[in-house]
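Only one protein chain is missing from this complex, and each of the others stays in its spot.
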Amino acid sequence: MQTDREHSLLSVESLQRVFVTREGFSTTRLEAVAGASFAIRNDRPEIYTLAGESGSGKTTLARLVLGLEHATSGNMYYKGRDVLHLTNKERRDWFLKEVQPIFQDPFATFSPLKRIDSYLYETTRNYKMATTREGIDAHVDEALHAVGLSLAEVRGRYPNELSGGQAQRVSVARALLTRPSLLVADEPVSMLDASLRMSIVNLFRTLRDEHKVSVLYITHDLTTAYYAADRIAVMLRGWVVESGPVENVLGEPLHPYTQNLKNAIPEADPEKTWEGDASLAVMDTEEYTRTGCRYAGRCPAVMDICKTTVPRDIEVQGRSVKCFLYDEEVPEAERTQAMANGAPVA
Amino acid sequence: MFGIVGLVTNIRDLMKFSGAFRWGFIVLVFVFLMAGLSWFSPYEEDHRRDTPRGKPPLTEISIGRDDDGERIYARTLLGTTSQGQDVFWQLTFAVRNTFLIAGTAVFIGRSIAILLGMLTGYMGGVFDRVLSTIIDSLIVLPRLPLLILIAAILRGDITTLGLGVLLGIMDWAHPSKRYRAQVLSLREREFTHTAVFSGMNPVKVVVREHMPFLVPFLLADVVSGFLWAIGMEVTLAYLGLGQISVPTIGSLLYWGNYYNALLLNQTWVLIPAIAAAVFTVAGFYMLSQGITHYLDPRTRLTRLGVSDS
Amino acid sequence: MTLLQQFILPRLLQWVIVIVVGITITFLIPRLSPVNPIQQALGRLTQFATLEPEAVLQLREQLMANYGLEGSIVEQYFRFWGNLLGGDLGPSFGAFPQRVNDMIGRALPYTVALLTFTTIMGWIIGIIVGTLAAYYPGRLTNLVAGVMIVVYPVPYFIIAFIFLMAFTYYIPFFPLIGVFRGEPFEAEFIATYLHSTFLPAVTLLITGLSFRFIMARALGTAELSSDHVQYATMAGLPDRRLMTSYVARNTMLPQVTDLGLSMGSIFSGTLITEAVFGYPGLGDLLLQAIYQADYNVVMGITLLSIVGIATASLIVDLSYPLVDPRVRYR
Amino acid sequence: QPSGLPVDVPRDELFVMDQIFRWSIIDNYNVWRPGRITPHRHALIAETLWYLDQETGNIMSGASNEPPVYNDDYTQMTVTLVDSLKWSDGEAFNADDLVFTVETVWNTPELSFGGWHAQFVDFLESVEKVDDHTVTFTLNRPNPRFHKNFEARWAGLYMMPEHAFSQIEDLVNYTYQDGPYLGLYAPVEMDPNGFWDLFKKRDDPENTAVCQYHMNEDCGPGYVLTILYGDSTKKVIAMTRGELDAFMNVDFEAFESLLASTPTAKSWYPEFPWAYPNETSSRLIRFNFDTHEWTNNKDVRWALALALDIVQLQTEYIGGVAKVVYVNVPYTPKLAELYYNHPRMQEWVENLEIDVAGEPYKPFDATVADRIGEWADEQGYAQPAETAAASYGSGWWKYDTDTAAKLLEHNGYTRDGNGDWYTPEGERFSFSIQAAPDEVDSFRVANAAADMWNDFGIDVELQGLERSVWGANFETGQFETDAPWLSFVLPDGDGWPQMRSYHSKYYVPAPELHNALGGGTPARLVDPVLDELIDAMESLHPQDPQNLELVHQFLQHWVENMYYISTVSFKKFVTWNELYWTNPPSAENDVYMPLYWFQGGRFSIGGLESLGG
Partner (left out) sequence: MSPETAASAGMEQARVNEEARNVVEAEGLKAWYITQAYGVERTVKAVDDLTLAIREGEIYGIAGESGCGKSTLLKALLGEIVSPLTIVGGKVEYDFDAGKIDALKQTEEDREAIRWRRVSYIPQGSMHVLNPVRRIRDTFHDFIAAHQETTREQSIEMARNYLQELGLREGVLGNYPHQLSGGMRQRVTIALATILTPRLIFADEPTTALDVVVQRGVIELLKEVQKRENSTLVLVTHDMGVHANLTNRVAVLYAGNLVEEADTSTIFRRPRHPYTRYLIESLPRMGDRSERVGIPGRPPALDNPPDGCRFHPRCPLATDICRQEVPPLLPVEGIGNGTGPPHRVACFHQVDAPLEAGEIEHAAEMPHAD
């Protein structure tokens, strides 16, 4: 799929990342990101959500975007520039100013041997967000306030002196300090309570609307994704299986996997407990290397073709779906039958 | 990020909470005092024949004549050497000079080592490859022949400070490889990326982010570098870098050995020099133990009780 | 594969460069020395003799020819590489016409046996004791650490000397010099070998050990506060497992580096210990050669240590990802 | 208590002696190949024509028991060989062997040890066998000292077994491990690491020069083990452990501790000053005339000499055990008689006057030996039987810093309030003195000089250098002053061989090698007076009285100019442990000198008697 490089903020084209792990003499290849393509708009900032099951390659994709991982193949353009082959200098002088990360594991994000506020000060100072001592303090405090903390609470503390949620919020605050063009947030709210979650997601919305910051928002929390995001891509085994505007994709998911995801959202209501069998499919490497659809093994609506052929991305109902159920080339009857089989229990 | 006041409070707290630090501090103060005393020595630094030779500690010796030509007697604290020097005062010079030599050597060597080792480890790529080749080329060079060569070329014309510089220049390749090894692992940790995205340049990243992890190792390494310098200083004295008439811990040992102190049971010539080395190193080591625990916030408080015992 | 192209081949190239550079420098080192091997030989050959000045000049010519020192330094350099690649290190000047190959061949096994053993043992024991000390801070530990830290700064020739005095003079149990009898690997040889090697080995062990102890303790202490150790401790893992697989194992990166490099430098021998205990290793050979500006011997021995250390460095670099899987070849 | 000896020979048959070196040439007994000298080996297994007694200057017989006979113009030398010697394989030794030896060395440049090849090329016209035990050498020009090539001080040209060697093609690389040998011993075992060698006495000792000299059909221990234990300390330990019967030398302190621990150990004298005093060399302080202006100023050199307190130097630094000498002639009985105690010399030195700022000044102080004796008394040492001079050497220069100061001031040097000297140019008068610490006495002389000159107000830096570096330094003129050792005369009193290097025709400027032209002195001295004397000596027979007279003149001229500051004669703590073997050479048993690593070894070892194991 060819995206419009020139008019995209970030344009990811058939990005692939293969990990080879060795143990003794045996090696295992794992395609953690398999030909992912998507683009984040430049003209109007947006919150772009990446969702998907654990181990589906979200973090890897995020790290590819951040340049922390080398792509095995594919292209990536940021503001029209090829960012897979930046020199160290270009990276430092330009790219790092444009993109800021929030890492998944707040405990690993900060060195345990350093005061956590030092990162905030460093960022402010290095990006020349403020120059005077007071200015820096104010700037940092402001960012911390946005995430429900204050400089007074954080100053002089080491990461292990903070609770998980506090550390995560500092991590968010740090990324916000620079007002980047793109924020790559890898599960930035996983350790926060609903109330704080809302404030941070709201913050993303504000950033988008008022400061023209786009966010690549990786999350498991589909409710906040639905609440805040503009578009969403659902990942499975390194593939993007469904992507499009969030109302469409989450409002009325088409891919059986997305449907499954939506149904699994626990509701905060003791009356509505989960029903049905929830035992987990064993996800072996086989799924990554399978010839057909990587979801075929678990899909309730599986068809024969799914087991042998890799599905195409189909544009349907305002989104793109990687599923034969919507592929015109598959006989209609077969598809209806399969859909009936796989109809969500709810 | 703490100012002078912070430093003082930190030291005060270290003294209060860390027994190791306390003792190390006291020992080092004592050693420094020793060095300081050298400026008050009644004898000249490189002068021999000031006292009778080879007298054991606390014996009464003649230390010259007064204006009327009468002999003046005094007790020597630590005895005298076979060259007719008072061991105590020689020791004060020795401690001072050794501090200068080894201190300079360690400072220069470790500074280069840390910077280059960490940077090569961190930067990787061509930078690493080129520098590693240079570092490896230095590592493979046997230092002894090199030193002898330099000794021979300089033909004894080297100052105490110069010797320190020379030793420092010779002793950075090995440690830099060690630091490199550690940074190779540290740079893969997430907080390195956080630092990079916080806009830190490579030097800042290694110095601010990775250095704290290396500090315990660094301090231990500094101790070893210190000893290497002392050892080399002795060897060089022996090989003829012309340092034997300057009192250093090394040259005291050299002379003790030269006059068969062990065979003659003149241990008072050797023991103070060894003790000075031991005290210096042990003091520094204890200090470093305290500092290590202080620098790691995770253990700082946990371990206070322990180091107290 | 790409790993090969991207990492291993360049690293091998680096290995080659390092060796060539190293050898070139050691080719130059003795030649830069003011000590003149011909003068040395003249002195040796004619000590107490009264020679005609003409005879002296004639002898000098002859020695140049014997030692292969004719021609410009560049010619000598290429001749040296030619011989080296043919496996010939030339004759010794100081022990002419003895071949350097033979001299090194004789001393090498002794040095390698002694140093391999003491290096590895010192490394292992040092790490074990150091990690123990990090793991169990307390009175006993402080005592052990105290002993180590006191022994550590004592110059090793003093330690060697104390051992020498103690066990050859006051308690005359060990021989004064290395006495080796019988054919290699016979019982008698082994017995005399152990008898003669004990003191030098213990000396080297002690000095190596205390350094390793200090390093291991420092690294171990730092590692103790890491999250995975704390979690495993919480989980009630036995101390032995914690110490080995969670503390010591995680500090291996610099330790392996050191081990590698010191294994590599085995070939340069250990000068003072060998001298004090009369141990027939490479150290003494090297020292004498340096003093006499015996180019070929100096180069022969340093060549070994250059190749040894360069190779050790290569292996160490290649082994990093095994030692710490997070390290990536780059 | 396990024996630390590497061999299983009972002690009543085994004599263990200090090997001095660790052999680097391990399994090679070829004493002609160009390599390191291996003194014990050749002394034990080989034989040359004559030996020179260091002490007396007398020739002792080896393979020849008659002095060489020269023709009148010294172009022919005839040698008569002993007719009763046999090679260890039973073959008789005869003129063929000598001729073969000379011709082989003459024709083989690689057999360059000792420089004999070069000497032959230079001088030899022909060598001919006259009869079975007579050989005549014809020379291409006069040389009254040609026989020196066959006269061993340390080494002489050793005889080759013609009957065996004529079969061998490559004598250069031949290792000569299986004999036949002409010496008393044959090597039987050796340490592949070079620390020791074991020799066994021949089955026919009566056929060797050594036993014939001793007039004892079966002289010497059954086995000799030469072994290197290491430094002084280890030698002392070895001797206390009974694992060493003789060592060459240790320093004074080590020797004292040996005496304390081992009652059976003794050196030359049973009492103070213990050490053997008659090795033919002496310690001195040398100037480099090519570096500083002041080194070329006789007054300054004299000032430096007068600022040295020789009594202190000899007692405090050397332990009182060496003899004082005012010129570089060792104080051996023979040489003392020829020089120091020679009336002409005595008179001259006592009346010697130097010019001090226009005033004549007598610098000689004859009381030195007595004052050293007083010092020894003070220490509680029993005095040796001899006169003070015999024990402590000749007189020396006065310790007179006032006169020294006058000399300097006269030359424009100035002294500040602290007593520090400044050169006429206004710079601090300072220089360095180099010495090799492992050459113990030299280094201590340097030490003493540095100390005393510093006290006098000159800034002198003592530099202890590794021996080869120190050597390289003086060879290339990279020193200001240093402390070497040398003797202007040989044990027999001849001076020319040692003095001729000072001829100005060999002068080359630093930093070129001082002997670039074959001769030359590291001091880079040029003095036409010396040239004349040297030229005059060349064609005289060593024992020619006229030669002796010229040596006197040379020495006097030298002293007047104070070219070197001589200090003490050599001494060595050659020490024997009479635990298993007795009758070593000593002051009481003064038959041979005890320096067994010189030629004396064969004789002293041959005289040893077993005390039982």
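Read from first to last, the chains carry the letters A, B, C and D; within each, the first residue is number 1.
Operating definition for what follows: a contact is a pair of C-beta atoms (placed from the backbone, for glycine too) under 8 Å apart; a residue touches a chain by one contact, two chains touch by 3 or more.
Not measured: the values here are computed from a predicted model.
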#### Entry: Given A:108, A:143, A:207 or A:306, the one touching the chain that is not displayed
A:108
## Note on the structure
Among listed residues C:8, C:69, C:120 or C:232, the absent chain is touched only by C:232
### Message
Touching the hidden chain in the complete assembly: which of C:246, C:279 or C:295 does that?
### Response
C:246
### Task
Would you indicate which residue among A:74, A:101 or A:148 is in contact with the undisplayed chain?
A:148
## Note on the structure
Note that subunit C touches the absent chain at residues 227-232, 234-238, 241, 245-246, 249-250, 252, 323-326
### Message
List every residue of subunit A that touches the chain not included in the displayed model.
### Response
19, 21, 23, 28, 51-60, 104-108, 148-150, 152-153, 156, 161-166, 168-169, 187, 190-199, 202, 220, 222-224, 226-227, 250-251, 260-262, 264-274, 278-285
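The rule is simple: only the chains that are shown with their structure count from here on.
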### Query
Higher C-beta contact count, C-D or A-B?
C-D
### Message
Rounded to a whole Å, what is the gap between the Cα centroids of subunit A and subunit D?
### Response
90
## Note on the structure
Residue ranges of subunit C touching at least 2 other chains are 33-35, 161, 165, 225-226, 291
### Task
Indicate the residues of subunit B shared as contacts by at least two other chains.
148, 152, 155, 189, 213, 262-263, 296, 298
### Summary
Contacts from subunit B onto subunit C in the complex sit at residues 124-125, 128-129, 132-133, 136-137, 139-142, 144-146, 148-149, 152-153, 155, 174, 177-182, 184-185, 188-189, 213, 216-217, 219-221, 223-224, 227, 230-231, 234-235, 250, 253, 257, 262-263, 270, 274, 277-278, 280-282, 285, 288, 292-293, 296, 298-299, 302-303, 306-307, 309
### Query
If you look only at subunit D, which of its residues touch subunit B in the complex?
232-233, 236, 251, 253-254, 256-257, 316, 432, 434, 437, 447, 450-451, 454-455, 461-466, 469-470, 472-473, 478
#### Entry: Touching residues on subunit C, where the partner in the complex is subunit B
10, 14, 17-19, 21-22, 25-26, 29-30, 32-35, 137-139, 142, 146, 149-150, 152-158, 161-162, 165, 211, 214-215, 217-219, 221-222, 224-226, 253-254, 256-258, 261, 264-265, 268, 271-272, 286-287, 290-291, 298, 301-302, 305-306, 309-310, 313, 316-317, 320, 324, 326-328, 330
